[in-house]
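A protein chain is absent from this complex, but the other protein chains hold their places.
The block that comes next holds subunit A.
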């Protein structure tokens, strides 16, 4: 197991190098002149433009720019954005916000999604099962933008249960945005759990377990659920990676200064250093959480081994 994890972690190095170069090339390939856009309707003076292009190596060919970037990176310097703010500081500022939001969202997915899915799976075709079916279909079909604005208006402004926007009330500020962000995945988790559980409940080993005279909850939780969780864990693992990428819509509507907003603005302003720094980090997260999921398989299903 240890060797397996080490090998997987080592494999991330070439992936990260390749990914960062790819992102770098993509930002480079964006049409337009970011320095010209800084001035807006009133252009900057030519000497200032030349100075800025020089400072950010914008006159060099792609490969030279990348080599200079990696050279700085190896010395622990992630570069600066056009306004002179270090990218490392930007990441340190936006990452905690996104992590909190993602964790709250995952917590909702697991708590509500899993419980609803298990209950629906046990009582197939009951009223509750149908309720989960209908409500999850409904939630999945509403665009998150609509969900965000409606819940902000209803629970934030009209009812006043949650803060309308911002992060000033600590983790409480993340509850409503987290729920909105989780809503789609939550519905998937419920449906996945329900289907997987319902299928496994008909399996031979479950009948055997029941025949042994084991109590019902032991059969469901210890025997069936654990086996049914593999697809669910796969989904949640991939979802953590996605959530870490930030949620542009949710972060913007609820005014949470997280990664999604930062990357969106950086791409628009063609801030190469910011985009490459943050997105490479996200690629790492994605790989890391997939590794965690693979390791979890071995915990859930003893038949899976990595040696």
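Just so it is clear, contacts are C-beta pairs under 8 Å (C-beta built on N, C-alpha and C of every residue); 3 or more make two chains touch, one makes a residue touch a chain; residues count from 1.
Operating definition for what follows: contacts and distances are computed from a predicted model.
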Looking at UniProt, which of "Oligopeptide transport system substrate-binding protein", "YeeE/YedE family protein", "Putative membrane protein (TIGR02226 family)" or "Na+/H+ antiporter subunit C" names the chain we cannot see? "Oligopeptide transport system substrate-binding protein"
Contact with the hidden chain (one of A:128, A:149 or A:235): A:149
Pick out which of A:165, A:206, A:230 or A:281 touches the chain that's been left out of the picture. A:165
Contact residue for the chain not shown (choose from A:108, A:188 or A:254): A:254
For the chain not shown, which residue from A:9, A:48, A:67 or A:115 touches it across the whole complex? A:48
Residue ranges of subunit A at the interface with the undisplayed chain: 1-2, 5, 30-34, 36-55, 59, 83-85, 90, 93-96, 99-100, 103, 149, 152-153, 156-157, 160, 163-168, 170-171, 251-255, 257, 261-262, 265, 268-270, 292, 295-296, 298-299, 302
